[in-house]
Structure formats: C-alpha cells, structure tokens
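For reference, the structure I am asking about is given below.
With one protein chain held back, the other chains of the complex are shown just where they sit.
Right, chain A next:
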Amino acid sequence: MKNYLGSANTTFLRFKANTFLVLVAACFTLSACTENPKDENETLGTSTPNGFFGNMQSSDAFTPVKRGNIVELPRDHMSHPDFQLEWWYLTFVLSAEDGQEFGLQYTLFRFNTEQDAPSSAKANANAKNSAEGSAESNAKSNYNSSAESSANHSSEDNRHTNANSHIARNWTDGQQWMGHASLHSAEQHYFEERFASGGVGNAYVNQQPFTAVIDDWVWKAAQAEVQTGAESKAMFPSVLTFAFEQSNAHHSVKTRGKIPDPTADSLSELNNAPGVSAVKVALNLNTSGPFIKQGDNGYSKKTQDERLRSYYYSQPFINAEGTLNIEGNSVEVTGKGWFDHEWTSHLANSEAMGWDWFSLHLDDGSKLMAFRMHAMNENMKNSKSKHSEIFTTASYIAENGTKETIEQANISITPTAYETINEGESPRSVPTAWRIQIPIKDIDVSISPFKENQWNNSLFPYYEGRVEIKGSHSGSGFMELTGY
C-alpha cells in the first residue's frame, strides 16, 4: 500500500480522471514522469505540478465533449453516464454566530468503469462488434443518442448489458461513485471518502426531485416537481445532510470498557453506528443568482488547443444556513456556497497533469472562478524535458449574474508562497499562497489559505481548502490544487 499510495500521491488530480483503478496501474508505469520537479520550477520560474491524470488516452468509446452542444438546465443537472467522468462539487464558506469560521466540502464523483475495459476485453468486444461493422461508429451513434436523452439515463434500468463487453453485469451498471466530505474548522480537519457501485441503489444522481446520494450522504432538492422553465428550482432550494468521520470521543469508551459490565450489552459499547460520526451537517441551500455556464455556453476548454475540455456550469450564488454538529456540539452557521458540475471524457488523460483552481466570493458580491491547467502535449511527451503547458483562464461573474470569460492574456495567476505537506509517504511542496491579477477588471488580489495543511488525504490525495482574499478585493473562497 505504501508504494501504491506513494505513487498515487503524485497522480491524483482533481477529477481524478478516470477511475482511480486505471490510475493505479498508470502510476506504476509512469512513475518516471514524476522526477525532477525542481528542474521544471527553475525553467518555468513557477511551481509545476508533477503529476498527471493518468496514463490512459481519452477513449473513443466515451461520448466526446463538443463545442456545439449547449448545456441545458435543469436537464444537465443529471448524470451523464456515457461520459467518462463527472462530478458535482459543493464548497461552502461558513461562519457561526460566535465568530467561528468553517470551510465545508461535499463532492460526488462518477466514473464510468465500463468503457475503459482492458484492451483484451475490449478486443473481444470489438471482435464481436466488427462482425456488424465498425465498433467505433456503433459506439458513437450510441452515445449521440444517449447524450440527447441523458436526462432519462439514470432512471433507466440499472442492469444493462454494456456495449463494450458482452458479459452482462448483474450487480452494477458499470458506474462507480466516490464521495468526499471535508470540514475545516480553525483547529480541526475532518475528512471522509466513500465509494459505491452504481446501479446498486445506494449511490446515484436522480431527477425529480434532484438528489445526489452516496450512502447516507444526501443532497436533495426541496421541490419535487420541476416546472418547465423553472431552471433554478430544480436544484435549489435544497437540503444537504451528511455525517462523516468516526468520532474520536467514542474510542475512549471502548478502551475503558475492558472489564465487561454484566448489565450492559457489550456490543452497544463497541459501536453506536449509525450515529457515531464526528461531524453531522444539515444545511438548507438557496440561491440568489443564476446558474453560470462556464466557457462557451458550458463548453469549457482546458487547454488552448481544446484537446482537453469539458462541459462545465456553476452556481456561485448559494446561500447556506443550517447546523454543524461537531463531536456532539451543535453550531448554527450561515454562509456562501459554490456548486460546480462538470462532465467530460477528455481529462482522464496523461496529458492532464493537474490544476490550481479557485472559486472566490468577492465582497462586492461578484464571483471569480479561475484556474491554471497544467497539461502536457505530444511534443513534450516525446522530448526529454518535462515542461508542462499552462493554460490559464477565468470567469468573472458580476453581482447581477452576468459572466465574462477572461482570456489567458488578461489574467495572471502566480504562486507566492509554498507550504510543505507532510501527509503521505514523502513531504511535498504545495503552493498555497497566490496572486491573481486581472487588470481589465481592476482585480489584484492575494490568496492565502484559511489555515495550514488543508490536505484531503484520500486515496488520491489533493489540496482542497478555504482561502481568504486580500488586495483590491477581499473575501473568501475555495482553492483546489492537484497534481502535487
């Protein structure tokens, strides 16, 4: 496991690309890529993430992201199972009445494990299909039709014979779900990661009402029936409830209970679950602005040449209020939330090496989404040097909800300070303080972490934490750094 985590550490990127399964395999073969991060820093004058999404090429088997296809809501709140990966990402900047500040994250990831079946299995499948004609054209026509009706997809029967392998799956539908829950208080960090198979019934994203579920972590829209055109009502208002992390307080009971108490059921001493979680979250979510389709109507390019791209929309105007119960102590909190939904078949790729991502709530009511994508292109792969191509972009969202895409030339995102993270096998240097300059918007802010070590030590670890904004604007938000 150590080896495995060690190499995996360098591999995880935000959306974790392909199933982590493939990543594991990938990181073994590609571990050579991780060498000499210092060289890169010198030549680029900046920190370059030394990771990658995975070894796998974007498979033709998955539905591609096309510029012409417009993101439509509420239809596209749904899961898009024919795309390789997808995520629903909620982050919150919360404050309690007594002045305590919190950073909260709830994320649901979906991976299509079906179509990245191993070459041998695929060969089999292809052999099968080739009897009737090109496997690819078959697949593509499938996906186009399914993309159109993607809204219905999740309600479709779980147990389908998959297109890629003729061996029926009777337990899962070939999808894999991963949930992340994280809470940062000033002193504590609670984090839990969960996995589930799709089609079993304990992890899904459903419509009417919108529900995003993994086990007992539930995000559910209040409105059961969605009227046509009532775009925003489909997802908000909604209720988010989840409880995570084993409570520490409970362990003490265990150790104390060595001498069996004849009057008490000893089993109940050991475990109280459900109900032993350290953190219980119950938030009511509402919005004060529209959904924002990032990029070109939701078509978001991640590199200049658009070979890395995704569908991407956000809801940056979430108002959250509710209760955090931390180790038995309830705190009433209010704050702002940010929702991202993104799906793609193009990021599970060794070319995608990681990114630095910001979702910022500025104090004037405007919002800023900005990222720096680290990618590798064909030339770089072939050449010995491991320079990565950096693509920077941003969306400036005014208080009234109008969005403006900031092109690479007009924005500069530079790390200003590094933090050493000592989780995992070897310490890693992560840029946790940044300067973001967008002259055309008169924005020049410095970003500093809410606290140290906001590291999610998940199977594929990454930095995800609350940040504070100072400079031309102030405010707070979230920052995600992957590939370190």
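As a working rule, a contact is a pair of C-beta atoms (placed from the backbone, for glycine too) under 8 Å apart; a residue touches a chain by one contact, two chains touch by 3 or more; residues count from 1.
Rule of thumb we're sticking to: contacts and distances are computed from a predicted model.
The listed options are "Small RNA 2'-O-methyltransferase", "Protein glxC", "ABC3 transporter permease C-terminal domain-containing protein" or "Succinate dehydrogenase iron-sulfur subunit", and the UniProt record of the chain not shown names that protein "ABC3 transporter permease C-terminal domain-containing protein".
Remark: the omitted chain is touched by one listed residue; of A:Arg169, A:Arg307, A:Lys403 or A:Arg435 this is A:Arg169.
The chain that is not drawn here is touched, among residues A:Glu72, A:Asp215 or A:Glu389, by A:Asp215.
Although one chain is not drawn, the whole complex shows that of A:Phe62, A:Phe191 or A:Phe450 it is A:Phe191 that touches it. The chain omitted from view is touched by exactly one of A:Leu73, A:Val200 or A:Ala433, namely A:Val200. Looking at chain A, the residues touching the absent chain are 1-4, 19, 21-22, 24-26, 28-29, 113, 117-121, 124, 128, 131-132, 157, 159-161, 163, 165-172, 176, 191-197, 200-202, 213, 215-216, 218, 243, 245-246, 260, 262-263, 265, 267-268, 270-275, 457-459.
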